[in-house]
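Missing here: one protein chain of the complex. Every other protein chain is in place.
All chains are identified by letter, namely A and B, in their written order; residue positions are counted from 1 within each chain.
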Amino acid sequence: MKRVSALASVFLLILALVGLVLAGPGSAQPKTELTVALSSFSTEVLDPPLGGHLVKYYLSMMFDYLVGTTPDGQPSRDGGLATRWENSPDFKRWTFYLRKGVKFHNGDEVTSEDVKFSITRNIGKRSTTGYAGPLRTLIQDIETPAPDRVVIVTKEPTLIIPTYLSRSLSTEGMITPKKYIESVGDDVFARKPIGSGPYKFVEQVTGSHIKLAAVDSHWRIGTPKYKTMMFRLVPEEATRIALLRRGEVDVADVSRERVKELEKEGFPLHYRREEAILTMWWILGPDGRVGPTKDKRVREALNLALDRAEIAQSIFGGKAEPAAIPLGLSWSFKDVGFKQTPDMLYPYDPGRAKKLLADAGVGSGFNLDIYAYQLPGLPEGKTLAEAVAGYWEKLGIKTRLIPVDYPAFRKAWFDRSTPGMVGYFNIANRDWIGAYALLEKQAYSASKPSDTVNDAEIDGMLAQVMRQTDKEKINALMRGVYGRLRSEHLGVPVVYLHSPYATSKTLGTWNVGSVMYDLFFDVLASGK
Amino acid sequence: MLRFIAARLLQSLVALVIISVVVFALARATGDPLYLILPMSASQEDFDNARRYLGLDRPYVEQYLSFVGRAVTGDFGTSLRARRPVGELIGERLPNSLKLAAFAMGVSLAMAFPLGIMAAVKKGTALDRTAQIVSVLGQSLPTFWVAILLVEFVAGRWQWLPAGGIGGFTSYILPGFTLGWFVVAGLMRLLRSGMLEVLDSEYVKLARVKGVDERRVIWMHALRNALIPVVTFAGIYFAILVTTAIVVETVFAWPGLGRLAYEGISSRDFPVIQAVVLTTAAIVAVVNLCVDCLYAMIDPRIRYAR
Partner (left out) sequence: MPAEPTALAGPEPDMVAVRTSRAWRLPVFPLSVIAIFLALAVVAPLLGLPDPHEQSLRRRFKPPGWEEAGSWTHPLGTDRLGRDLLSRIVWGSRVSIAAGVVTVLLASAFGAAVGLAAGYYGGRVDAVLMRITDATMSFPVILLALILAVTAGPSFTNVVVAIAVVLWARYARVVRGQVLTLMQLDFVAQARIAGAGAWRIITRHLLPNTLGTLLVLVTLQIGYVIIVEASLSFLGAGIPPPTPAWGSMIAEGRDVVTSAWWVSLFPGLAILLVVLAFNLLGDWLRDTFDPKLRQL
């Protein structure tokens, strides 16, 4: 006994000692690498037409866009390949003047041929990006009159072309190398992508990390401050925070729950304020709304029953603001001149809610099923569903929680197989064009099956927006849509979520920006 | 003997075929991956196109046969989510799982040996009890809780060890320990009972009476007797470690097979689900086969048991 256990103990001791020696007190990260730990990559395909409709943190560093944006989402001439652009008087021809001397990572020059190729490819049949469909219907042709000029010809007059091809939305405007892709094919390109951005692709291990290396100098950010960028996938929060504490990562997305703890320890926290609106809706039936929620009073009652301030304070740790407009993407309000007045906020009034239910004839309650699931950026999803169920129960409604994961919910939503049931999403906030695109999906009947609103007046207003070229008229229509969404209680807006990103203490200034699904590392990595 | 191996091999193959059918059906029952791949704006036409492009519109039998046909050549299809050959994805992740499992096995054995031997030699005393409780403790705590506590305190607060991700030697310690502790109890029991069997036997009593050195008794006879089942069961436990490490992989951000399966199921990625389940089943089958052969070599009666 003695000999064996003595040996084993010595072995364990050595193991421990080696471990301590090798670990050291928080192995310091070489300052030349920026490491970002994310809770989800959502899609790990590095090919713009296949990867962009969600997270594009790393794609934005590898590729350039036709049209750039400022950190707060405004089109900018400095951040994109196009130094300026202009439209024809009839708004059907958009001419973009390209920057000269931009090279892809393999040395090829970026020309208008590449732009034409990229856009065509990005909106093609194979594409899974969010705005490929509308662009396909809209774009008639792309002309390349000169190596530094691209003209996009549309079938109908429109204002949306520059924004749809910019960084503020998705990846349709990402420029990819024509010669390279044509020679190696799509599959090889997806595994060894080449772009013209400040960072080039080094390696990817799915489920683990993506590594990028800086180019020597780039027109977007000068000489990049960090030689390499490492994006790590770390699903578990405790681990992300431990990595931050150990100095192994510089940036980590953290949940609102743990913000106080990190603040106490002195970790800088950057917030993307109102990064998303958490909004709930009722699944429609094949022909529209079914059940008690057909009645406007019931919809209002369900809204009045929630104590949004308490929800924001407790479930979201104070890192949320009560929301008033269903599907109300607040980053677009200023663009379209929409003012959210205090009376638009729903008060917490269960008494009045009960009365409304009684007026509508369902005072004795009814059944309401709520799907409960978590989402990236919303770890509190299930808690929220439970809390909301609790508030509605107090009105005498019989709630039931149906646990699913997001794909299952999405299927039920699109299939319209369970009309009347409640679902929710944390919809990423965006500018007015993005907001319009979203409303066109979720508030427009003809967009079955994703529609959640089914209101004829709103349909009419949205249909006009796409064809409008007068910004004033567009603004008025958008204001009308938001107003009606609220006045008819066509959903249950809960809160605007602020998303915290914790950084290491030595990181420096960083404007996290308010561009959808993009963390704007340009500023951080800028050598200018 | 060869006959035995051949027969067992055939049996394993049959089992794998059964599993392939089951997992094929199960994977398709999970739902529709297109809802995740295609954006919200996708029209019915987009859905149909995608379905055709991915081969999901063929009749099930045809899909199954095509799947099996290619699987036999090692081609597991293309991941619907990552758009890369599934074989490649598995190739990336399997070694990580194997390495972690091997380390965990090492930790497990390093703990089970002293505990098991101590328990056997000091049978019935408080030390015996303690050893049993320490090992059983590993099976009595939810793995993810142990993992998270270790990450929070050992890695995050005290900063003794890395928190996650696959890296150098030290990055194996926490996940390896978490994973290994779970099987310590089983191994310890085997060691203990194996040794007790010998220590209580007539042969050893005789040896003691004859005045043979106590340590020789323990080392030479008891331990050797205990080692056989431990070795064979270590094999099975290893297979279990590889295939059930999903919780540990999630907490420690370890890019292994378990995590691949989880991602596959979450995104309804049929080819990935099918491939991972088949791979893990194959691993278990191979290990079982080796174990049975080992047993057959040791105990010839088993070969002829019908």
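Note that in this section a residue touches a chain if its C-beta (ideal position, glycine included) is under 8 Å from a C-beta of that chain, and two chains touch if they have at least 3 such contacts.
What you see is a predicted model; the values in this text were computed from it and never measured.
K.L.:
For the chain omitted from this view, which of the shown chains does it touch?
P.N.:
A, B
K.L.:
Of B:82, B:163 or B:281, which sits in contact with the chain we cannot see?
P.N.:
Residue touching the chain left out of view: B:281.
K.L.:
Consider the whole complex, including the chain that is not shown, and state which of A:99, A:192 or A:258 touches that chain.
P.N.:
A:258
K.L.:
Considering the whole complex, not just the chains shown, which residues of chain B touch the missing one?
P.N.:
Residues touching the hidden chain, for chain B, are 11-12, 14-16, 18-19, 22, 26-27, 29-31, 124, 132-133, 136-137, 139-145, 148-149, 152, 185, 189-190, 193-194, 196-197, 229, 233, 243-244, 246-247, 250, 258, 261-262, 265-266, 268, 273, 276-277, 280-281, 284-285, 288, 305-306.
K.L.:
So which bits of chain A touch the chain we can't see?
P.N.:
Touching the chain left out of view, chain A contributes residues 237-238, 255, 257-258, 260-261, 307, 310-311, 313-315, 372, 374, 379, 382-383, 386-387, 389-390, 401-405, 407-408.
Here is the rule we use: only the chains that are shown with their structure count from here on.
K.L.:
Starting from the mean Cα coordinates of chain A and chain B, work out the distance between those two points in Å.
P.N.:
37
K.L.:
Sort out for me which residues of chain A touch chain B in the complex.
P.N.:
Where chain A meets chain B, its residues are 1-5, 8-9, 11-12, 15, 18-20, 22-23, 25-27, 43-45, 47, 50, 53, 125-126, 128-134, 187, 190-191, 205-209, 232-236, 238-239, 241-243, 245-246, 248, 405, 407-408, 410-411, 414, 437, 440-442, 447, 450.
K.L.:
How about chain B: which of its residues touch chain A in the complex?
P.N.:
31-33, 35-43, 46, 49, 53, 81-84, 89, 92-93, 110-111, 113-114, 117-118, 121-122, 148, 151-152, 155-157, 159-166, 168-170, 173, 215, 218-219, 223, 250-253, 255, 259-260, 263, 266-268
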